[in-house]
Each structure stands twice: as C-alpha cells, then as structure tokens.
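Excluded from the complex is one protein chain; the other protein chains are retained at their positions.
Coming up: subunit A.
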Amino acid sequence: MKQNNKKTSRSGTLPVYIVLTLASILSLFPFYWMFVMATQPSAAYNSIPPTLLPGGMLIENFQKVLDTIPFFQAMWNTVLLCTTVTVAVLIISSLSGFAFAKFHFPGKNFLFICILLTMVIPPQLGLIPQYYLISQLGWLDTLLGAGVLFLLNPLGIFLMRQYISQSVPDELMEAAKLDGCSNFRIYRSIVLPIIKPAFATLGIIVFTLVWGEFLWQFTVLRDPSSYTLQVALASLNNAFRVDFGMLLSGVFWATVPLIVIFLIFNKWFISSITEGSIK
C-alpha cells in the first residue's frame, strides 16, 4: 500500500520537474545571453535568427569598455565602498543591538520604536536635503558622500537585538561582571564571538544592498573618477548609438565577481533573505 502510494506520487512529479526546470532556464538564460553578447561584435545583434552561441570578441569588447569608462577604478570604488559601509554598519548595529537586548535604561522602548518607524520612511523622502547636506560638506563625488547614507540601517539593529537576546545568556554576562569585566570588554570578548553568524547574515545583506543601490550613488557621484560600478555601467547606455557588445561586456565583467561569491556562499545568501525579512 505504502509503496504503491510512493509510486503514484513519483510519476506525478514529472510536471513539477518540468515547471522547475523551465523556471531555472528562464532564470539563467539572461546570464548566458549576457555572456554570448559580450563575446559578439555589435553587428551579431542584427542577425536573424539571433546568435545564441559565444563568439571570439570577449577581450576586444572588454577593451572597448576600458576605453569608455574607468572600469577598474569603478570596481575598486565599489569594493571599497561596500566593505567600509558593511564594517561600519556591523559595528553600529551590534553595539546598539547589544544595548537594546541586554541593558535597561529609561526611554529604551521609545528609542526602539523610533528605529522601527525609520524602517517605514522611504529613502526618497530625504533625497533632496541629503543631497544638499552632502554638497555643503563638500562630499559630492566622494565615496564618503556615497557611503554615509547607508550607515542608517534600522534592520541591522533589529536583527542584532533579536540574535543577541536569544544567543547570549544572561548568566554568562553576570559571571563576566563578577570577574570585573567592563561592559565593552563583555561586548568584545563574549558578544562578538557569539554573534558571528548574525554578522555573516547582516554583512551579506548590507554588502549586496550597497553594491546594487543606484538612486543615491547616481545622485551624488557625477565625476567619472568617483563612479561606482552601477553608475559607470549606467553611463555606458547614455550614448546615442550604443555598442551592445561593449555594453553587455561591461555588465558581464561587473556581474561575474558577485556570481562567484554567490555560488560559493549561496546557502548564506539564501538564509540571509529569510532571516533578514522574517525575524
């Protein structure tokens, strides 16, 4: 009886496999096609039927990208921006999360509700004053100006508070206090090692957020030497006649590093989504 049941359910899975395979192909096709176009001359684009196999222009197209935009400068700017912002957010969020999880102080609940409310405010509301502020500080066209906005990450505090209150036992803190540990020492020697998994989750969220964000970077970074990858890529599309081979070569080489990181750490990436949104 049981075996029979299994058999019927197995044969019934074929449509499910077809749907999932189709979804996978549709998800992957733009990546493959991006690679194909990055290796083809622009003229290949006009051929009918369309070209679906890679050609031999991989290097030439990328050379054209390098001639048009400061690609490696933009890559370096992006990596520097993402890394700095991520480290800063991890420190700010873990300190605040620690305080909200473990200390009692007047106004704590009020402040925490304030943080939750900031999650609802759309970032566009303050765009113009933020731009004005950054320009007054002389931070336009600098990574400082591009990065400072991302330090505001209420989700990070929320995550850290949750994680710390669940995983750092009060007894451990009491014991450390009896041994004469200061609060900062407890943060550094007890809390930080325990919350490493939460750092990985939040780190991935912040890194990919800053890597892909466009509106603010597009607003603040106008000088090509300060471009991040997203702004530089967008500028490739502004010419009157766009060379598609070059354009997608730029996109391809800008996307490859993130794909490699994703394929290595895919489990962390996927769990960061559920942890970041559900908790």
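Convention: a residue touches a chain if its C-beta (ideal position, glycine included) is under 8 Å from a C-beta of that chain, and two chains touch if they have at least 3 such contacts; residues count from 1.
Definition applied: contacts and distances are computed from a predicted model.
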**Report entry** Chain left out of the displayed complex - its UniProt protein name, from "Anti-sigma factor", "PepSY domain-containing protein", "Carbohydrate ABC transporter membrane protein 1, CUT1 family" or "Uroporphyrinogen decarboxylase (URO-D) domain-containing protein"
**Finding:** "Carbohydrate ABC transporter membrane protein 1, CUT1 family"
Query raised in the report: Among A:66, A:192 or A:258, which residue is in touch with the absent chain?
Result: A:258
Query raised in the report: For the full complex, which residue in A:59, A:172 or A:239 touches the chain that was left out?
Result: A:239
Requested in this report: Would you mind spotting which of A:24, A:63 or A:189 touches the chain that isn't drawn?
Outcome: A:24
Report task. Go through subunit A and note every residue touching the omitted chain. Result -> 6, 9-10, 13, 16-17, 19-21, 23-24, 26-28, 30-31, 33-34, 37, 45-50, 91-93, 95-96, 98-100, 103-106, 108, 111, 114-115, 118, 120-133, 148-149, 151-152, 157, 177, 183-184, 187, 208, 211-212, 214-215, 218-219, 229-230, 233-234, 236-240, 242, 244, 247-248, 250-251, 254-255, 258-259, 262-263, 266, 269-270, 273-274, 277-278
